[in-house]
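Showing chain A:
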Amino acid sequence: MADVTTAVTAIPLVPFAAFLVALLVGHYKPAALPKGGALAGIAATAVSLALSVWAFLTVGAGGATLSRVWTWVPAANDSFALTFGVLVDPLSALMVVIVSGVSLLVHVFSLGYMNDEGEGGLPRYYAGLGLFTASMLAFALASNLLQAFVFFELVGFCSWWLIGHWFREPGPASAAKKAFLVTRFGDYFLLVGLVGVLGTFGTAAFAGDASFPALAHAALEGEASVNTFGVDPATWFTTLGLLILGGVIGKSAQFPLQTWLPDAMEGPTPVSALIHAATMVAAGVYLVARLYGFYALTPTVLTVIALVGGFTALFAATMALVKREIKQVLAYSTISQYGYIMLGLGSGGYVAGVFHLLTHATFKALLFLGAGAVIIAMHHDEDMWKMGGLKERMPTVYWAFLSGSLALAGIVPFAGFWSKDAVLHHALTVGLGGQPLVLLAYLMGLVAVAFTGFYTFRMVFLTFHGEPRSETARDAGPASANMRVPVAILGVLAAVVGLVNVDPLKGVVGEHLLFLERWLNGPLPGLAGPTAEHYHELVVDVAGFHTVAVSPTVSAVVSLVVALAGVALAWTWYNVPEPSEKTDVLGPTKTLLYNNYYQDEFQTWLATGVVEPLADAVDVFDASVVDGVVNGVSSTSLVASDRLRRVQTGVVTTYTTQLVLGLVVLLLIVLLLGGWF
Partner candidate 1 sequence: MVPLQYYLLFSAAMFCIGVFGVLARRNALVYLMSVELMLNAANVVFVASSAHYGTISGQVFSLFTMALAAAEVAVGVGIVLVAYRNFKDIDITNPTSMRW
Partner candidate 2 sequence: MNEWIAVGVFAVVAASIPAVMVSASRLLRPSVPEKGKETVYESGEVPTGGTRLNFNIQYYMVALLFVVFDIETVLIFPWTVVYQDAVGAAGLGSALAPMLVFIAVLVVGLGWAWRTGVIRWVSSANTEFNT
């Protein structure tokens, strides 16, 4: 078998090759590119998936690896080196399987969504998908924060590329710009944090004894000293953690930087699936999981993560309640679900968070691909009030979509139930264990469960049940095979993937059936640090997150009941032949929700009303003082330049004269120094 590092390095390189093929062949000889590059992409992601599975199995057999692939900048002058490498541990092995798997299905689905619909710019589209996949895989395998940052940015760039696929229309173009700018705003903090990490620890490595989480731990224990710029280590690490979190909040669309994500629905639906399930948005929370050894040292940051997560889960869920477009509902559900993942990670539930990341990837990919199939059937009309009765017209999609919806709503035994419950249970135990803020986050998360059940099934009923409410819905035909197959595969997975970690049944089935937990705890020979067990110790010992024993079953029943209540309300209101809008019961809140709490308006106001005057003021200062100084300097140097170059008179004897004078001056300097005079 090939050497692990080589094989793993190939995981992102293969889709990258597909990207190059699509780009170059698509540019120079588009006719030679079968299916606009789709086949190359499918082949590449299939190879990546195979390699990822192989890496996964290797890690399972105890083959976790950390290796340096390339030294970009060697350590010189006692400073740090900048390197690129691969870190293959349970977390990254799991992530590459998810990413390449979802990406493969998205590629296949795109055959139906893009090719069969005769969309233009296919090479560009598939090149984007290839680069997107490649950068996300490379991000997942990154061995240090710098490398992660590079690919994090590349992921952001690719989502700009793909969201703006139909760039000739104003909507996608502006949505792409918005996504790019909002996430970039967050990334700015990440960049500052990265520089801070390098400056503090002299390394940005994730794993190993010389990694920065390990150094931070040692520094807190007083066993190592790092350059904290005169600040107390705990405070400084909190600052760094919060800075890095800025990037996470932007990418994972957490409050208050979530506004780009609903707009991003302007992109092709398969892209939305990829962005939401496995790449762009997942990158944020994945970074938190990757840096868990660092975050576990800083209780403040953990609490912030939990609070942001809980609040976002609730906040986004309320907005999803009233949306008319199917993809908008899904968009807000994504924000909400990533809120749960953040809640899980923030309350110290590493396994729970990663678990929800896994299940969410499955069912959200499913829901988007299903929605994509619906949208194609509806000829790109996304208004749910014009759908209805699609159950009979596209049964495969319906059943798969239903599976995904049950998972999203958290109904036993579908995937989302297990993972969401694991998150909530963990937050509850920690919250009761003396962390009131985490408890608050838990309560918000719990309320959001009801909302989730409601909006999910409102969507299902409005789309698939009842009578068709438009001509298009009446004439809708079944989806094509290359759309049905990925949806069906994911439908099955959404039903069963939760069984890898049946947390609420811990008491019943025994520890050995908690596959994911065992997996993440897994033995890591030669790699100190990134195991769930180690993280748990850190959370308890360093961050001081103690737990109170609460039966997982009780917690599970509570959330299930809440979820069912939401579903039940949706059932009574919308599972009727002629559903009507019930949003009036919300009163004035309805308008508020329709307008997403006026956040866009608020942010626009923030930009035009606050930042712009401020910028104007700064501009005045800039134009008068700073520019004055800069222009002064530059005009001085230009005048000086004009004078100085006159020294070069063109007459060679003046050169020799000045040369001799210069020599005499040098001689005088040296002889003065030498003590001749």
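A quick word on the picks: all candidates are chains of the complex that A comes from, given by their letters.
The rule is short, and it goes like this: contacts are C-beta pairs under 8 Å (C-beta built on N, C-alpha and C of every residue); 3 or more make two chains touch, one makes a residue touch a chain; residues count from 1.
Note that the coordinates shown come from a computational prediction; the quantities given were computed from them, not determined experimentally.
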Message: Given the candidates 1 or 2, tell me which one touches chain A in this complex.
response: 1
Statement: The chain A residues in contact with candidate 1 across the complex are 645-646, 648-653, 656-657, 660
